[in-house]
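Of the protein chains in this complex, all but one are displayed in their positions.
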Amino acid sequence: MTFTVHDLISLSPVLLIGVGILATLIIEMLVKESEKILGWFTFVLLLSVAYLSLILLDHTALVFEDKFLTGGRVNIFFFLFSFGAAVVSLLSMEYIKKAGIHFGEYYIMLLSSVLGMMLISGATDFIMIFIGLEQMSVCFYVLAGFNRRNERSLEAALKYFLLGSFATGFLVFGLGLIYGAVGSLSITEIVIGYETLKTSPLFLTGTLLFIIGFSFKIAAVPFHMWVPDVYQGAPTSVTALMSTTGKAAAFSALIIIFSPIIQAAYPSFFTPVISVLAVLSMLYGSIVAISQNDLKRMLAYSSIAHAGYMLIGLAAWNEKGVSGVIFYLVAYTFMNLAAFGLISLIEKRDLRGTEFSDYKGLGFKQPVLAGLMALTMFALSGIPPFAGFFGKYYVFLSAIEAGMTWLAIVGVISSVISVYFYLRLIVVMYFDNSDEIVMVTPSTSAMLGIMISVLLIIIMGVAPGSIINLINSTF
Amino acid sequence: MIPIEHYLFLSSFMFVTGVVGVITRRNAIVVFMSIELMLNSANLVFVTFSSYLGNVTGQLVVFFVMAVAAAEAAVGLAIIIAIFRNKLTVNLDEINILKW
Partner (left out) sequence: MSLESVLFYFFAAISIVTSILVISSKNPVLSALSLILNFAGLAGVYLTLYAQFIAVVQVIVYAGAIMVLFLFVIMLIRPEAERNYFQERKSFKMLTIGIGVIVLGQLMFLIISGTSMFTSGGHSEQSLEVGTVERIGWELMTSYLLPFEAIGFLLLAASIGAMVLAKKKFE
């Protein structure tokens, strides 16, 4: 027997998504005009997965011949992915009608990408990480090009696909060398042999290639070229998905690889590489974002900078850093979901209308939307008392504790720079004026999604302690 | 007996050839073929170590990488066909409304 009923119960959030994908497929085939119900079906399915992962939070187990870990931190990631994707499905319902891509397949791809993310976050083995990452990426390639009559969307898909699979090549070659050095791809084996491995050139070369491949996926400088194009060209609801939960999934892989090594209190040889990536990403992302005129592109550069802040937590190489990164990921997910949700409402039917100039005077024409947007921008720039501030606070604190104060200082400088371009949008909304009428897509579902996200941003800003305690308790 | 370095040289050579191909070629299909070359070089690394270590994991990974490559090929070629329908070209220099 390779698995038991107990294994299946522990794995039930993943299994539920799998069953959900098949159910969506069948509904899509059998029911006429299935698009109308599939959005809500996906939403309810993802919510129940999120609920299930919270119930099973204490249910830590190694299942399927030690190939998969569930419970604890893994379930926090399950919750983040499924809840984030549920909000995305709310944001998508009206948006994909407007964009002319209202097909049931959209939801199948969305659910499949969530399955991939879940497979990454519980992996105990590089094979599982690789398969999960590919499942997620393949779905993202398709989703980015989903608007297949729009040249920009297809171009984004092509660029994403070519650079993504280029990165996969590096990743697999690196894994091959790691396999040669260790004789296995299990993370436990690597942790056991860490003392001898860290001087093995084969292992170091493999790790370097692996980190190069992975930097593409988390969008760290200097492997970030695809990010602005893909975020701008892809349908906004898809950008919301891949910039938030997609990034969280890639980080969850780094966390599950590094945290056993951190817990065994081994010294790090990754720290120099990660700190360089972090510094480059923060500064480059913040500085280039200043000169952007397209809001989606600006958020793309800011997401590069945010990847840099999160890398600080990993470079700090202590448990505080890891839980700080998880907190940051949750906060970042909901901040970006709110921002992209608002953009998708204001976007025009021909998918234009994402420039700063389109937001002139929004504060008077649409006070509610502008207010929510302003709040989200404050949160993203890290102004207290919103979630973004505490995300940065925990990550910088861990760096200072690790004696890397300079890294925290660079982080603070970069966040100060970033305040400029976030506040620029607020200035445009409240102090500029234009006669152009802003058409807003009326959508209760999207408003619901935005409200949920904003509420979570505020809660995480008001009571960050209880959430960080929850994350810490899963170590 | 063939030394392991000879196998690894072959695979490193193919890997670097693939990387050079991706960077220098402008035809999306040829770029994609260069990526397949990189994936295959990685497969060779896995099979080599699997055989020299007498450990089956490497060959299983190759099996999975092949399945992933098949999935990527399906999606990638579909994207290329879709973009050809819209723009009648697959030259990467001409596909640039969004600046790189």
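Letters A and B name the chains as they come in the text, with residue numbers starting at 1 for each one.
Note that in this section contacts are C-beta pairs under 8 Å (C-beta built on N, C-alpha and C of every residue); 3 or more make two chains touch, one makes a residue touch a chain.
Treat the numbers as computed from the prediction; the structure is a model and nothing was measured.
Engineer: Wait, the hidden chain, what does it touch out of the ones we have here?
Structural biologist: Among the chains that are shown, those touched by the missing chain are A, B.
Engineer: Among A:F103, A:Y194 or A:Y393, which one touches the chain that has been omitted from the display?
Structural biologist: The one listed residue touching the chain not shown is A:F103.
Engineer: For the chain that got dropped from the picture, name the residues of chain A it touches.
Structural biologist: 2-3, 18, 21, 25, 63-65, 67-68, 103, 105, 108-109, 112-113, 115-116, 119, 125, 127-128, 131-132, 134-135, 138-139, 141-142, 145-146, 148, 157, 177, 180-181, 200-205
Engineer: List the chain B residues touching the unshown chain?
Structural biologist: With respect to the unshown chain, the touching residues of chain B are 1-10, 12-21, 23-27, 29-30, 32-34, 36-37, 40, 43-44, 47-48, 50-56, 59-60, 62-64, 66-75, 77-82, 84-85, 89-91.
Keep this in mind: only the chains that are shown with their structure count from here on.
Engineer: Within the complex, which stretch of chain A touches chain B?
Structural biologist: Counting only chain A, the residues touching chain B are 127, 130-131, 134, 138, 141-142, 145, 148-149, 151-152, 154-159, 161-162, 165-166, 168-170, 172-173, 175-177, 179-180, 183-185, 225, 228-229, 232-233.
Engineer: Residue numbers of chain B touching chain A in their complex, please.
Structural biologist: Those residues of chain B that touch chain A are 11, 15, 18-19, 22, 28, 31-32, 35, 38-39, 41-43, 45-46, 48-50, 53, 55, 57-58, 60-61, 64-65, 68, 71-72, 75-76, 79-80, 82-83, 86-87, 92, 95-100.
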